[in-house]
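These notes concern the structure reproduced below.
With one protein chain held back, the other chains of the complex are shown just where they sit.
The block that comes next holds subunit A.
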Amino acid sequence: MLLLTCPNCGVAADETELAPGGEAHLTRRGPGSDDASFESYLFHRRNPRGVHFERWRHAHGCGKWFHAARDTVTLEVYGTYPAQCAAPPREILDRIAAKHPGFDWEGGA
């Protein structure tokens, strides 16, 4: 059972209270983008076996979106942070690097 702390309302929410929203930090492409980057934005995903930065919505709580850093193999949660962040906070990246030496965020897609 997955527990995530919503950074908006502070509640430690069970996964049944949350709606998953897929990979975070994707650059939104719109009119004027070339086909390749639009395709990539819509469909291509990192889908990593390991650390995943992702979006969640506190659907049955405050209703707001937030981001989480989670391991897709162990389900360990490295932290949650507000959806307004364009990059994961340093402290979360440090926590991940402590578990996975040499880990670094690859940047948004």
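Please note the rule applied: a contact is a pair of C-beta atoms (placed from the backbone, for glycine too) under 8 Å apart; a residue touches a chain by one contact, two chains touch by 3 or more; residues count from 1.
We take it that contacts and distances are computed from a predicted model.
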| item | value |
| --- | --- |
| Options "Sarcosine oxidase subunit beta", "Branched-chain amino acid transport system substrate-binding protein", "Probable inorganic carbon transporter subunit DabB" or "Succinate dehydrogenase": UniProt name of the undisplayed chain | "Sarcosine oxidase subunit beta" |
| Positions on subunit A where the hidden chain makes contact | 1-2, 15-16, 19-20, 22-23, 35-36, 39-40, 42-49, 52, 54, 70, 72-75 |
